[in-house]
Every structure is written in structure tokens, then in C-alpha cells.
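Left out: one protein chain. Kept in place: all the others.
Per-chain numbering from 1; labels A and B assigned in written order.
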Amino acid sequence: MSNNKKMYDKGKVIAGLCIFLILITFPFWYNLGKAAPAPKLTLTAKAKAAKQCVLPTQTMKADHMQLLNEWRDSVVRDAKRIYVSSDGKEYHMALTNTCLDCHGARAEFCTKCHDYASVTPYCWDCHIDPKEVK
Amino acid sequence: MESSRRSFLKIAGISALGLGAKPVLDVMASSGEAAKPETIRDPKALLAKRWGMVIDTRKLQTEEDLKPMIDICNKIHNIPHFENHLHEIKWIWSEEFENDFPMQEADFLDDRLKHMPFLTLCNHCNVPPCVRVCPTKATFKREDGIVMMDYHRCIGCRFCMAACPYGSRSFNFRDPRPFIKKLYTGYPTRTKGVVEKCDFCAERLAVGEIPACVEVSKGAIAFGDLDDLNSEVRKLLRDNYAIRRKPALGTGPSVFYIV
Partner (left out) sequence: MLEKALTGTKRYYGWMAALLAVIGVGFICYLWQFTFGLGLTGMSRDVSWGFYVAQFTFLVGVAASAVMVVLPYYLHNYKAFGRITILGEFLAVASVSMCILFIFVDLGQPIRIMNVILHPTPNSMLFWDMIVLNGYLFLNIIVGWKVLEAERNNVPPAGWLKPLIYLSIPWAVSIHTVTAYLYCGLPGRGFWLTAILAPRFLASAFAAGPAFLILLCMLVRKITKFDPGREQIQSLAKVVAYAISVNVFFFLCEVFVAFYSKIPEHTEHLKYLFVGLHGHGVLVPWMWASLILMVLAIILLVNPVTRKNETVLALACVAVFVGTWIDKGLGMISGGFVPNPLNHVTEYVPTLPELAISIGVWAVGFLILTALYKIAVTIKEEVEGLI
């Protein structure tokens, strides 16, 4: 309500702002110089032999999550379960029985990168990696 | 120039995915380098206008008779077994006449019928109340009449359980996986916090197989297109008197019982 331009409690405000800045940038300070090396993706013999995934490798790297979302909607909601890639190849859209069949264990193929990128998708809460079944 | 426009479209499309899910498939197609990838039905898939089931209860007299159907369903759908009955998950199970047909209870019902076990499962209603109440379309009715669950989308509000007049729905009160005796890798499990129920083996129909319970029923259960006059289910309904559960509610169950 006051027109007085003087800043009240200057010291407290500035100290507060400093603490806030330190706290909010804490993750950067904390992790400084500790960057983990990017994991190296190893392809299974089967995947190597196939040469190409359902989409070009770059697209798969960048957009596999969107593709999987589309697959899941197509399978669950539209009852269309076969994917025809642009080169005419047909794939059953199935995380366990198609993706993992070619790419091997999810611990190697999925989790490594997801851990590195610090993302935790919940695919495997429901979908099963046969290699993990006792 | 052309390529930068293309990559712009690509980036724009992909960023839109976050909001409106612009399909990756379309983006790929817009590059115009090859045929557009597409998703199709398996040519072997079984199709119908309205799937329905006719259970001939004359051929299913005892719990022993029902066991193979219940067991196979539990096995291939990774149904967990909870000791705590509050958390039970049931897709297909047995009930007595008065529980399945409370509006048709008869005081002087034949003792045989009175204590006979009846197969109980989702009715795949023609006018499903569960679909009407779902706030996310996680449960929806397919064009072939199957009332499906999309476990990926369910928020676990359990409105559908309140709406179902048949008690056909179960909720995952906790992580079901430790309670599955033997994991079946051909079908996913569910996660805690979502609702589930019988889906008429949609995953089997998609590859040309009839529902598992029908397959092991030794002819006691018929499955087919209710809209097709020449189907086996319609023939059975022509030749026999069959009842449905709570028909007065107007839900139009697709499961019939010959008694």
C-alpha cells in the first residue's frame, strides 16, 4: 500500500534469496564432475542380423516411447495387432514377445539407458521379461 | 530448404506428441521416403458384430465340471490368488442360482438347480453401465461388443465397480505379481491400482482362437456372433430356453444360460 521505494528487511530478503538459489541449484553442484559415462548399447546377435528395427535406428532411439504408446493403443483399443513397417515387414506388436525376443533381456536393453536418463517407465510392472521368470 | 521444412515438421510433430500424441507413423510418412507404416488386424482374427456366449448348464452340474474352465482362465491371464478374500481377483468363477439370478429366485426351485454351481463372468453388456461411468474411457465397448479394459489408462477410481450390477469387476488392491503361482509369459500381469475383468479372451480372438474357457468346455459353452442368424449361439437360443442375469436392468447381457 505504501509508495515508499525503500526495501524493507533488505538483509533478510537477500539472504533468503541466496539460500533459495543454492537449494534450487543443489542437484547441479552435487553432481558436478560426477557425470556417469553413457551406457553402451549392445545388440544381440539376432538384432544385429536383422539390421533394422521396425523404424530407423535414430527414430527408435528418440521416439520409441511414442511408438510403444501407439502400439499399445492399436493393440488394446483397436484390436489391430500387426505392424507393417515401411519395407513391408510384419511384426506382432508385443513388448515381451516381439521387442524382447529380438533385443534380449530388458535389464541389458532397457534398464541401462533408462537408469542413465533417470526415467522409470512402468512397462515391466505388468509386462513380463521371460528371462526374469524363475 | 525442402529438407529443413521436413525436419521442422518432424520436430513439430514429435513435440506435439507430448500434448496431442501426433502419431510417429504419420511423421515418418510425411518424409515421403517409403510406404507409410501401418497397423492391421491379423488375417486369422475371428470377427463378429456382437460376440456372445451360451452356457449350457445342463452339461455343467458340479464344481468339478467348472474347474477346467476356471483354471485355464486363471492360468493364461495370470490371475493372482489372495488368501485375503477382500482382495480377490476373479474373472470367471462359480456362484449359486440365487446369487446369479436374484430377481428370478424361486421358492420351490428344484434342489438340483438350487445348489448347482453357475459359471459367472462379465456379461459384456450391450448397454454397459461400467463404460458409461468410466471417466477416462479406460473401459470401453469395442465394435464387436466386447467390453474391454485398457489397463494403461485406468486411474483406479473404481466407478465401474460401483456401476457393474453383476459384481464382475476386480480391483488390484496390491501388486498382484507375488501372488501368481506360475507366471504365464504369453500375457501381462496387472499393476496395483487398476481394475480388471474378463475380456472374452480378446487376445485369443485376435489370433484366431476361441476363448480358453469355451475351448476346454467340451461343448458346454458355445461362443459366437449373436448378430448372425446362422451362428451356433443363435441356433442354441432358438432351440432352448435361456435366461440372462438381471435382464430387467436393461443392460443387455451377452452371456446366456440354458437351464
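Here is the rule we use: contacts are C-beta pairs under 8 Å (C-beta built on N, C-alpha and C of every residue); 3 or more make two chains touch, one makes a residue touch a chain.
Everything quoted here is computed from the prediction, not taken from an experiment.
Although it is not drawn here, the omitted chain touches the following shown chains in the complete assembly: B. Only one residue in the set B:G52, B:P129, B:G145 or B:G224 touches the chain that does not appear here, and it is B:P129. Contact with the omitted chain, checked across B:N74, B:S231 or B:T251, is made by B:T251. One chain of the complex is left out; on chain B, the residues touching it are 84-90, 95, 98-100, 102-103, 120, 129, 132-138, 153-159, 161-167, 170-175, 191-195, 246, 249-251.
Heads up, the rule we're going with is that only the chains that are shown with their structure count from here on.
Chain A and chain B have Cα centroids separated by 31 Å.
Residues 54-55, 59, 62-63, 66-67, 69-72, 74, 76-88, 93, 96-97, 122, 125-128, 130, 133 of chain A touch chain B in their complex.
Interface residues of chain B, counted against chain A in their complex, comprise 14, 17, 21, 23-25, 28, 33-42, 45, 140, 142, 144, 148, 150-152, 175, 183, 185-186, 188-191, 202, 206-207.
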